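A single protein chain has been omitted from the complex, and every remaining protein chain is retained in its original position.
Chain naming follows the written order as A and B, and within any one chain the residues start at number 1.
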Amino acid sequence: MSAPGRLRLGQVGLGLVLLGAWEALPRLGLVPRLFVPPLSEALGTLVAERREFASSLPTTLGEIAAAYVLACGGGVLIGQAVAASRTARRVVLPLIRSAYAVPLVVLYPVMMVWFGLGPESKVAFAAVYAFVPTVLTVAAGVGALNPALAETARALGATRLQQVVYIALPASLPSLVAALRLGGALVIVGVIVAEMLGAAAGLGFLITRYRTLLNSAGVYAGIILVLAMTGTHEALLRRLERRVAAFRAT
Amino acid sequence: MRRSERLVVAAAALGAVLGWEALVRRGWIDGGLAPAPSVIAPALVALLTRPEVLTSLGVTAWEILASFMIAVPVGFFIGFTLAEVPFLGGLLRPLVNFLFGVPKSIFLPVFILVFGVTITQKIAFGVFTTLFVVITGGIAAVESVPRELLTVSRVYGATRWQMVREIYLPAMAPILLESARLGMIFNITAVLLCEIYGARDGIGYRIAAWGENVQMPQLYAALLVVAAGAVAVNEALRVVEARIGRWRSVP
Partner (left out) sequence: MIPTVGGAKALLSLRSVSHEFVADGLRVPALEDVDLDVPDGQFLAVVGPSGCGKSTLLSLIAGLRRPSRGTVFCGGEPVTAPMPRKIGMVFQEANLLPWLSAIDNVAFPLKLRGVPARQRREAAARMLALTGLAGFEDRLPHQLSGGMKQRVAIARGLVQDPAVLLMDEPFASLDEQTRMVLGDELLRIWSETRKTVVFVTHSLSEAVYLADRVVVLSARPGRIVDDIEVNLPRPRTFSLTSSEHFGTLRERIWRHIRSGERR
């Protein structure tokens, strides 16, 4: 078998081994069931408690949607604005980069005081959480635009508006999609974490409740759901990224 | 940033603080939710002189340091191994990339199930979160070493050990430092998340408590301390990174 074929087989094999271990090790008593329940038990709980999980989803997904618009929408706009002006790039970007170091998770207690336990605090927190990295990604991408393209367009007689629509926008699409991919992932995580920290409903709240009840299968069932969400989001955006990759201005 | 721009930024920050103060006094901002800076400042001073708070800060600092000291060497070692050993690398790297994309915070409940609400749990979770950033950095660092330089050193008779010391280490240093710095950012966030979620001590625990009791001045003061601390650590690491990476040409 050729080298790449062998590698593929190895990877698939590794995946199967890991899944198998997840199932076998707890059953054999090698890993305490409280820490890691067998995979089948987690999946079983997911199915058995599907009504609970299903009813938590609208809350969570709604919060994600709202935060997505705020963080990614706002992040893209601000990122473009900052990157557009050379002064702004020089002054604002270093500040934002330093701000990246601040552990935003400590803002959640503030959000809870301001907005209560309801969805607003989750939306606010997730929006803030995802905002800074999104701005940074967008600004970095816009900055990498090839100035020669814009000059060529001007030489060919394009108006400002035409330059934006036909050159700047398509050229910045790849980095926009990349920013959405990153920002979206952070929004999802931000919402779930916020729900875990303090909420009355939602998937994160459910996970915490299972934890306090020491129902580890329930905890893992919830985690599997979250992973499904982030995985789907990632896959969708990767596909989008591939589509617009051809627009990348080299 | 030029000096004049720095002054502008400082002036703007000062203006924001004064504006906030004014808005609270006018009643346009609810002083209960967002106390005026003149209220936060004394609270900050009081905070930093209370021994329990200082102890909490110490606990948090210890958790952060311990997890960092564990995650960085282990992560680099794993990264180097994955980069240098071909079959192992090809097999495990997609797994690492996949795990890198998985959000670690959602596993926090699992860590509490396993370790309970203890300092060990926080350190373990910190290591767990930081590890993947550092592994990825280790792999990138090894791959950044230009192969031609190794050929050159072979022509001039370098031993294996000399190649490591004279070529690998200097070439990898900037990327290793950068990933350590990023790892630290993730690490601090992870530890604080743990403390807010469930803890018996630590500044995160206190922040959550002040939030619950709506003790806003203390809450804001603590936020300032944490933010300042995190930024200070990051900037310090950035200075080291810049000095080590001076030879990299600006693209």
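Operating definition for what follows: a residue touches a chain if its C-beta (ideal position, glycine included) is under 8 Å from a C-beta of that chain, and two chains touch if they have at least 3 such contacts.
Bear in mind that the values here come from a model prediction, so they are computed numbers and not experimental data.
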Handout entry: Visible contact partners (per top-of-document touch definition) of the missing chain
Key = B
Exercise for the section: Please pick, from B:L14, B:V152, B:V214 or B:V239, the residue that touches the omitted chain in the full complex. Expected result: B:V152
Handout entry: Residues in subunit B touching the chain absent from view
Key = 146, 148-149, 151-158, 162, 166-167, 170-171, 246-249
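One rule holds for everything that comes next: only the chains that are shown with their structure count from here on.
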Fill in the blank from the handout: CA centroids of subunit A and subunit B: separation to the nearest Å works out as 19
Completion exercise
Residue set of subunit A touching subunit B in the complex reads 7, 10-11, 14, 34-36, 87, 90-91, 94-95, 98-110, 112-114, 185, 188-189, 192-193, 196-197, 204, 207-208, 210-211, 214, 216, 219-220, 223, 226-227, 230, 234
Exercise for the section: Show which residues of subunit B lie in contact with subunit A when the two form their complex. Expected result: 1-2, 5, 8-9, 33, 87, 90-92, 94-95, 101-103, 105-110, 112-114, 185, 188-189, 192-193, 196-197, 204, 207-208, 210-212, 214, 216, 219-220, 222-223, 226-227, 230-231, 233-235
